[in-house]
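Right, one structure below, let's go through it.
What you see is the complex with one protein chain gone and the rest in place.
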Amino acid sequence: MKKIRVGVAGYGTIGQRLADGVAMQGDMELVGIADLAPTLSIQALRENDMIGANGVKYNLYLVDGADKAAFETKDIPVAGTFEELCKSVDVMLDSSPGGVGAKNKELYVKYGVKAIFQGGEKNSVADVFFHGYANYEKGLGVDYLKLTSCNTTGLIRTVDCLDREFGIERVAITIIRRVADPGDYHRGLTNALQIDKAPSHQAVDLMTIMPHVNATGILVHTPVTHGHIITVVASAKDGKKITKEAALAAFEKHPRIRVVTIDEGFKGNASLFKYARDLGNRRGDMYEIGLWADSIVETGNDIMYAINIPQESVTIPETMDAIRACMKMQLTREEGTAETNKYLHIGKFKKQ
Amino acid sequence: MKKIRVGVAGYGTIGQRLADGVAMQGDMELVGIADLAPTLSIQALRENDMIGANGVKYNLYLVDGADKAAFETKDIPVAGTFEELCKSVDVMLDSSPGGVGAKNKELYVKYGVKAIFQGGEKNSVADVFFHGYANYEKGLGVDYLKLTSCNTTGLIRTVDCLDREFGIERVAITIIRRVADPGDYHRGLTNALQIDKAPSHQAVDLMTIMPHVNATGILVHTPVTHGHIITVVASAKDGKKITKEAALAAFEKHPRIRVVTIDEGFKGNASLFKYARDLGNRRGDMYEIGLWADSIVETGNDIMYAINIPQESVTIPETMDAIRACMKMQLTREEGTAETNKYLHIGKFKKQ
Amino acid sequence: MKKIRVGVAGYGTIGQRLADGVAMQGDMELVGIADLAPTLSIQALRENDMIGANGVKYNLYLVDGADKAAFETKDIPVAGTFEELCKSVDVMLDSSPGGVGAKNKELYVKYGVKAIFQGGEKNSVADVFFHGYANYEKGLGVDYLKLTSCNTTGLIRTVDCLDREFGIERVAITIIRRVADPGDYHRGLTNALQIDKAPSHQAVDLMTIMPHVNATGILVHTPVTHGHIITVVASAKDGKKITKEAALAAFEKHPRIRVVTIDEGFKGNASLFKYARDLGNRRGDMYEIGLWADSIVETGNDIMYAINIPQESVTIPETMDAIRACMKMQLTREEGTAETNKYLHIGKFKKQ
Partner (left out) sequence: MKKIRVGVAGYGTIGQRLADGVAMQGDMELVGIADLAPTLSIQALRENDMIGANGVKYNLYLVDGADKAAFETKDIPVAGTFEELCKSVDVMLDSSPGGVGAKNKELYVKYGVKAIFQGGEKNSVADVFFHGYANYEKGLGVDYLKLTSCNTTGLIRTVDCLDREFGIERVAITIIRRVADPGDYHRGLTNALQIDKAPSHQAVDLMTIMPHVNATGILVHTPVTHGHIITVVASAKDGKKITKEAALAAFEKHPRIRVVTIDEGFKGNASLFKYARDLGNRRGDMYEIGLWADSIVETGNDIMYAINIPQESVTIPETMDAIRACMKMQLTREEGTAETNKYLHIGKFKKQ
């Protein structure tokens, strides 16, 4: 079977990991990546002779306005232009800075290339707002998809999981947001908790993907870098009771949810980052979200719990799902996510 | 009328502010403070010639085991022993380190002195677990009271406020806890969010004070120093609807709740700290909790909102209330809290 | 004697403290302050009925472009326009955002008003780059002065102190810079140390004020808010030895240097902030820099030590000195700084 040809526009925090994700998929080919400047990430790729994940060579294409001389000075090989990359792929993963994707779309339309945008773009750029587990089938054959943002992606994994088991009608969330990624200097917060106007966009976005759920919430930024924590109060339809045991059993079965406990040593978001490094995962990343078993409490008939979102890598699996859906590689949610999980080694840690 | 004679055991973060609070009450006399070592706080008092808030002289008494020579070296005047202080007061405010208060109680019993303990002591040390607004009358004439901790004190202000207006039956809270006070080095957290096992003790404590409410919650420690933020989902009895407007109106009327907005410039916990400093408040403290009007959202029939807890000073007013209750200075919640508020200038900012 | 009439342009972190400083000087009159928007600082002033330090009323003037309606909505009284303020003062303290001061200068020239700019303006805005202790006489009668920045101001106190005692020829500094003030959200750093290109501007600025000293240094930004720490390696002329004891004795005599020790409890920058709050200082400020006696070490014939810079308030005394110099209120460094110190209660803690 012919491999699906994929390109990645923007080799930043997300773009690097999208390229790695594609390089891991046995039924996809990473045609190349595109960027504007010889960033640290590209310098690191150059130091590795342009070899990325899984031993795959990452060909570099330059977008309009790139300073070719800067790449030459650093002896970074260039394979061609962004337009040439567009001509050579079936689908483009666009992880450009917010707003640039909408402009890039003109090229995608011109060359009949499908595209999957990340959370930074406006919803209007895409035909469907996508989540691999919650609405896979909506993405089938669609030309332009947009992924949910990191918080929303992880949050929906759990709400969709509960919804399929119990029927969820309402969630109220508190997002304790990490304010920067490791290595960021252009944004940051020092000794302050910053609050956003409610409701948070993540709650609103959840309702776009799961329109039968009423969602609201409050977001507070915190000065840390290793993963968001979200608390969720979820209510089942008709006031049905969700017990702690039933919720836990549902979460345990989900391949992209890693149930952990404080007693094991998972004391907070930094423990999950440390654990991923100790696993030897590339870039110290983790695709699963963490969910603390000892955070689950019943409140009336509702259930409350806390999850950890590894913001740098959490959207990668769902983006691979999106490729599968829009290219009709697999026609059902179960088949599509299973293929992604297999290639990314997701869920292998689950107790049998 | 004779002034009530008050002592303060432990001149740390809370003890200093308790002493200031007593010095501000027109109907109380600060007999003295007691401590063990010439800490920075006591050195600062010395630099001010032992003059504290409101121009009041703070006489220093030494607890057993104190190193008198250390005080002499620093030329810090000592008025007597802790036991002597006990003999001279009607009520002792005990803000000693956790566990020490229980030991001190033997002296209080011996000398027939009433005592009010802070949140660090076990509940068993006291006859009544007290909150000025929620259960003032329970403290009337009682010998040994224990105050709720900082988070619980601020939280209960809002839940009690809603309860009196709408009848509250259930709350689910998320505590985004500041992990240290400004100037702390013995505890701290660096680039991590740390989660506690649920339910948090604050939810459990709330139920002790307000037994008709079902409360639970999750607590996450964050590496900041200027005030906790708590999100609350509150449900009225019988599924009654609480609108945003009605909740806001209730909060606006409460003297110890300062309703703020992000648009005014209150972007987070550090804004409230900055504002208190800009007000010229002693020590940069604030007695009111902050409540963000633009955080209030409806979730089904329930109401969700976010508050800010100034951990160093929030329990001072309720401790003054406790003196009033246990000494029967005022016999009702309304009268007791009104006197405290008057002397601490609380609520004067309220729009007329 | 007629009081010198002073205005303050820009009521931000520095501006507020300049206004307070002027309000404390017995021989100056604070005519008013000017700003653009009803910031939190101005809202706090309003909550206090426009009464600032020392019981002085702070009249508010609006700069060009200010939204008068915004002030009216918040019921903040306005005394007039910035131009009107300019006409009414002898000297303006300009603590506007960087660059605005240069524009304001046109008005100062027009109305023949002297002006003192803060560190954010370019040196070219002023005739003399000023430090109260290091070059007071250069400011005598001058129309336009610029103050050194917070780090440079504190640093020069110590280098000038050593220079007068031992004759300094060279310093190498390491600035461990706090990256934001308490309450800042627009700048910040999260879990990172950020380095600037060397030499740091503070070293360069020092040489402008003390041209006989060769200075260089490295600056590293750190994610904290309570004061910079600087380490200094200072070399005397002709390789003369500076002993630890002699350096300490010199520092002990300086009114604006507070010699502290770790053993007393001054464990770091946050201890000095805490101490200022415990002193009950307005806004929790301190005018003196801290210098750790137990950081002083000899390296060859040179001396090394560490100081703490309270960035929000450290330049206030030297700005008062600048008023005294440019208005020829006192004609010598000794007299000028002594008057400032008297009114700001600086150095009263010094052991006799």
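We call the chains A, B and C, going by the order they appear; numbering starts again at 1 in every chain.
The rule is simple: a residue touches a chain if its C-beta (ideal position, glycine included) is under 8 Å from a C-beta of that chain, and two chains touch if they have at least 3 such contacts.
All figures in this text were calculated on a predicted structure; none of them were measured in a lab.
For the omitted chain, the shown partners it touches in the full complex are A, B, C. Note that of A:G80, A:G167 or A:P182, the residue touching the chain absent from this view is A:P182.
Of the listed positions C:I176, C:L206 or C:I289, the one in contact with the omitted chain in the full complex is C:I176. Considering C:A70, C:V109 or C:I262, the position touching the chain not shown turns out to be C:I262 (whole complex).
Within the set B:S41, B:N135, B:Q194 or B:S313, the residue that contacts the chain not displayed is B:Q194.
Contact with the undisplayed chain is limited, among C:T39, C:N54, C:T208 or C:T231, to C:T231. Only one of A:G32, A:G268 or A:G336 touches the chain withheld from this view, namely A:G268.
Within the entire complex, the positions of chain C that touch the omitted partner chain are 170, 172, 174, 176, 178, 191-199, 214, 216-218, 220-227, 229, 231, 233, 235, 262, 267-270, 292, 294-300, 302, 304-306.
For chain A, the list of residues touching the undisplayed chain reads 16, 39-41, 43-45, 47-48, 52-53, 182-185, 190-191, 226, 264-268, 270-271, 273-275, 277-280, 282-284, 349. Against the chain not displayed here, chain B makes contact via residues 179-180, 182-185, 187-192, 194, 223-225.
As a working rule, only the chains that are shown with their structure count from here on.
Chain contacts in this assembly form a complete graph, since each chain touches every other chain.
The central chain of the assembly on a C-alpha centroid basis is B. Computed from the mean C-alpha positions, the centre of chain A lies at a distance of 47 Å from the centre of chain C. Note: centroid distance chain A to chain B, computed from Cα atoms, is 43 Å. Chain B and chain C have Cα centroids lying 35 Å from one another.
In chain B, the residues touching two or more other chains are 191, 226, 267-268, 270.
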